[in-house]
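Missing here is one protein chain; the remaining ones are kept as they sit in the complex.
== subunit A ==
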Amino acid sequence: MEAVTAHALHRRFGAVPALSGVDLSVPAGSVHGLLGPNGAGKTTLVRILTTLLRPTAGTATVAGFDVLREPDRVRASIGLVGQHAAVDEILSGRQNLEMFGRLHHLGRSEARTRAVALLERFGLADTGSRAVSTYSGGMRRRLDLAASLITAPPVLFLDEPTTGLDPRSRSEVWEAVRSLVAGGTTVLLTTQYLEEVDRLADHVTVIDHGTVIASGTPSQLKGQLGGDRIDVVVSSPADLAATAALLAGLTGNTPDTDEDNRRVGVAVDDRMAALTATVRGLSDAGIAVEDVTLRRPTLDEVFLHLTATDDARMVTA
């Protein structure tokens, strides 16, 4: 059973195409990550799937209902967390939840019970009667999530839920999403952060310029992208060549050398083993180093890679 499907979705704003034929299929009960840079079309796609925007062409279903022909039934089946915390700043957390409960046509006492339960679940029970304007960014996000879960919808859309949050608030949101998924909710999540899909998603679709440029599980994608990287900064430029040769021998991949910064970088497959071997190898060779770092590829590197090589375009599960 597919919770979300999209077929050949197009959307243009005037002459500007935002989506150019996107296909999507999200199995019920899974977390699907939609990864892409600003302006890739992620928000447009979410707005179409949540009935806020009409596609120029193409079809889509959510929870089995057509977004164009049965928008009311789609709306009754979804929760949406947009890019801004779309809650009333003046009202309290509890008043917000009760209002959205009423708008989902819950009875008065049911809306109240549900609001109290959600505040409890998202760690807002103590602050539930305070005005939202006094909340921290993370608390607002959690309230926003709670508001989208008033009716326990089977499908939840999260549009860049952690953009602009500090690391602690970000992990609070991740924790909340994980607990939802454990309850069987299907989640479609857009993000600019590789780390976020890595932590949360079962399946990832990468979009850029309104088209799907890659799709697969996070580990499949990372494999295609060359996985993690080790960067070594040496003390003396004279050691650059020796370091590059050493890293090539250890990893079997071709290192990049950045002479200006005295840095050699290489993709690695087994992070910890490669790190240990690199440090030991450098030490044995007597190369003085200033820094050794193990890191994930940045989104820039991901997109450079995806747009540079044709064989990485489609990774099928």
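One rule holds for everything that comes next: a residue touches a chain if its C-beta (ideal position, glycine included) is under 8 Å from a C-beta of that chain, and two chains touch if they have at least 3 such contacts; residues count from 1.
Just so it is clear, contacts and distances are computed from a predicted model.
**Q** The complex has one chain missing from view, so what does its UniProt entry call it, picking from "ABC transmembrane type-1 domain-containing protein", "Transport permease protein", "Stage 0 sporulation protein A homolog" or "Phosphoenolpyruvate--protein phosphotransferase"?
**A** "Transport permease protein"
**Q** Which residue among A:R69, A:H84, A:R280 or A:R295 touches the omitted chain?
**A** Spelled out, the listed residue whose C-beta touches the missing chain is A:H84.
**Q** Please pick, from A:R54, A:R69 or A:R168, the residue that touches the omitted chain in the full complex.
**A** The single option touching the absent chain is A:R54.
**Q** With the missing chain put back, one of A:H10, A:R102, A:R199 or A:R296 would touch it. Which one?
**A** The one listed residue touching the chain not shown is A:R102.
**Q** By the contact criterion defined above, which parts of subunit A meet the unshown chain? Give residue numbers in ascending order.
**A** Spelled out for subunit A, the touching residues are 47, 50-54, 72, 75-76, 78, 80, 82-92, 95, 99-100, 102-105, 131, 147-148.
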